[in-house]
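Just one protein chain is left out here, and the rest sit where they should.
The first chain written gets the first letter, and so on, giving A, B, C, D and E; residue counts start at 1 in each chain.
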């Protein structure tokens, strides 16, 4: 069975990262994995939340959201429903944790960076695209702080971070699932990896049938290889 | 005093309308007035809300929202705050009322169209840009219904609708205020006009000093002329 | 077609303003426009909201609400629904903006005045009645502050403010619509005017058919004349 | 120690009940106990809540609320806070339970009556005033249903209901506490009594010092005598 | 008619109080009245709420809740519904008021004690069981503060507090109703009593038929006798 877009099983969709997409944010990137499109902004605020004051440590947090018609059928806004759904909470927490692994919070000093990841269009892999784009926005926000002389110590960015989804479809491990594949996957895994190939998050879920250790291993191999390519694209976008 | 971007007092900012910006929506447009950028989607749903069932009439509704970092400094998400603010409510209602004036709800039949207007970047005039863009998305959604044979009667679009902000700055009436002008305006007015130059909404507010009848008249003249240009741009975008 | 209560098209309903209707409020008025009855209270609080501290400026804010059975059929309470509706938000904001035009906030000094407008009975024109009554309550609250020596400068009241609704019914412009007219109006306009006849707010809405410039002009004429009468009634109520 | 308004310990404040205070409600009464003033409306709705359908039984429910400036200092609106406080819930439930004791729900048939009790001014005893006034509104709503031929059986009103507060101040049992007494009471009791002198609710609370059986007995005696007078006033108001 | 569990009309169910059921709380007790089982925790926090700071007085507050499947059929969680129901509010307030009668808040000093009463299983009388158990948890929390030397004055516990439900079933007054009796009771009363037999709260409700003074008296007699037994069990649990 070929993939819906005829990719090889270990091939990413076309990925583009457009840096500085927004005018006001201290860092921003529009990231696209095929038809998935996520706008990532990094907003710097002086100071940290009250419970962290005086610690000398900075803070990085993230919020994920989807436009109502990012998807095949329209979803009601969470602002209108008056509460945030479990999926949104879960993904926002994942993005925040992942990006905190990129940064030495002591070097950041008592500054806060908010990462907003808004999905403009969703065709699978929105959370991993968000992480990949948010890293670029974060890097620019850190540079902005550096240029202001507002860091506690130089070089707070200690890891580059990228992420990709992998899954098993019809028994075949595949890299970077699009929506049509995602809904049919037997196993679905999101993997967050550093630029040097170590793991920050591994979240694997059996959607129908429990998975074996060898399947898990094959998926991790695919993800690590995919993230290596994403790391290069991030570096290019940042002109580094 | 020249305007911040050196425009004439009766000149619009560069306006672009990118039709079909989204993949899944039945109609969509990215509308830009200078640095103001609003993504407008029209989503069709078969049927109408319960209180309208059996009336034979369709329904058009709108929701307006802003990305957290569309603005100079970051705003908290209304979904996180758990409630929608008064300004958002007010603008959503204005957009909905304005676009309902575009359409013969009996001809639409028992179909619902949701207009989502998400501000990606805000530099003044977001609500009027949203109305102008939402008309294009609405027109495409109506065509989509027509192509499906789902309309109750042909040609439900009875008016084209566009909108613009006008205001008095330093005693001078000006067309299409950008943010820097908006915060300094003595009087601020949003005007929604049909393609044939009649009024759908007139909302004028004295920000500091009450305004005279002659000032009101001058602002209305500017707005009507500006909307005539927007009507042409909408027609071009729709390829009509 | 005569009006339901046989008034002339440019005639107000019987209007009464009962000052000091409440015992504890620093200013209060029960205002009646025919069967529409709104209780307006002004509550003084020392100090201003946090974001305004140290500015030397005062603050005036308003909240509008309706008793569940003010209307023909019962409406659920917003406190029970757990959120405030768009209409309530919109009207509260209108009242607040309108009354802030009455007052020099620097002269008020760092004092806050809350205007509560609770509709006890609704027969059309509740928001404009609320503005008209709230001005009387506000004036008394300012006098109360003056008597306490708590103003930053004398005479913070710089404009008197009144408001009225106007509309086009069966092609005829009419002053001060009652509910039965309001629901049939082709165009509906709320106009807030100073005691010297200048505009504070003009909010016109095409309910069915877009309106022409000459209709707009006729409605504004009616509104200005009506507000002149209301200004006299306010002055009488205040014994000035 | 004389009472603040020089009443005898077993004397009610001046009580007035103004029937049909509102225009649209099927029953309404403005009830005043001295400076305490509560507007009570009874709204009839055909049918009963879903969980009660098909039972043949009607439903009576109540909601209590206070205007923000009914009190000495302004209270925030529960609609603005987005939730109903414990005190409001507790009183609404008490009013509902008390008035359901007035009525044979089988004779009422599958009709719902909502009792809204809005405190316009509060000087102690608002919940008991609300119960006393709500009975009058309820009686009129029942008559309205009777006149429509909408009752399941004649005479659903089986008890008249009134209520009063009593308390111990400086060791002395007193009837109908005003606010100044209420805050100083050692024991505070709200008693709901039928027209024939039986108990519907007895809610006694030791505010500071636990109370003895003989104090409880003295308070109940006062309450029963006070309610007998209220029953007469209700009968007069209803012209029965 | 014998009682469902064949008890005498003036007999308590088997009552057990297991002290220190939880590991972290400063005081805790699992209290069981037959199949009713409530876990009561007392949590000490240094300091008092803002509105009480500098008063020298402590604060005691309570929250009551039920596990979803404490009952015959599952109830939705209030956290999921997003608001607390009236019944929960009412009972939480009753427990807080009752336990504040146990303590001299000046002797407690500026310390706060939160009493959490979570119903693990419900077979009638949960609020009175909660009060009875919360007293034991409170006493231990006070001892904990004493051992820390954190009290303002010695011996802040001035009353022991217990509570029981009583009711009239088939005309017979009964002590300590189980659920099956509770739903059939004509009159239902919750009585909170000190260790010396004085009243803290008396809450009697006619569920169907209003009740007479002699019925009220019989119920109070039963409750006082039942609470005397509970006082002994509390003393035993506390090893005092």
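Note that in this section a contact is a pair of C-beta atoms (placed from the backbone, for glycine too) under 8 Å apart; a residue touches a chain by one contact, two chains touch by 3 or more.
A quick note: this is a predicted structure, and the numbers were derived from the prediction, not measured.
Student: Quick check: which displayed chains does the absent chain contact?
Tutor: Counted over the whole complex, the chain not pictured touches A, E.
Student: Among A:131, A:220 or A:237, which residue is in touch with the absent chain?
Tutor: Going through A:131, A:220 or A:237 one by one, A:220 is the residue touching the chain not shown.
Student: In the whole complex, not just what's shown, which of E:120, E:150, E:209 or E:228 touches the removed chain?
Tutor: Only one of E:120, E:150, E:209 or E:228 touches the chain omitted from view, namely E:120.
Student: Using the document's contact rule, name the residues of chain A that touch the chain not shown here.
Tutor: Within chain A, the residues that touch the unshown chain are 83-87, 89-90, 92-93, 97, 101, 159, 189, 194, 196, 198-206, 210-213, 216, 220.
Student: What residue numbers in chain E mark contact with the hidden partner chain?
Tutor: Interface with the chain not displayed, on the chain E side: 22-25, 28, 35, 39, 41, 43, 45, 63, 65, 67-74, 77-80, 82-84, 88, 114, 116, 118, 120-121, 123.
Keep this in mind: only the chains that are shown with their structure count from here on.
Student: Do chain B and chain C, two copies of one chain sequence, contact each other through the same residue numbers, with over half in common, or through different ones?
Tutor: Same: most residue numbers at the chain B-chain C interface appear in both copies.
Student: Using the average of all C-alpha atoms in each chain as its centre, how far is it in Å between chain C and chain E?
Tutor: Result: the chain centres lie 50 Å from each other.
Student: How many angstrom lie between the CA centroids of chain A and chain D, rounded to a whole number?
Tutor: A distance of 59 Å separates the two centres.
Student: Chain A: which residues touch two or more other chains?
Tutor: 82-83
Student: Which of line, ring, star, complete or other matches the graph of chains that touch?
Tutor: Looks like a simple chain-to-chain line, open at both ends.
Student: Write out all the pairs of touching chains, ordered by chain label.
Tutor: Every pair of chains in contact is listed here: A-B, B-C, C-D, D-E.
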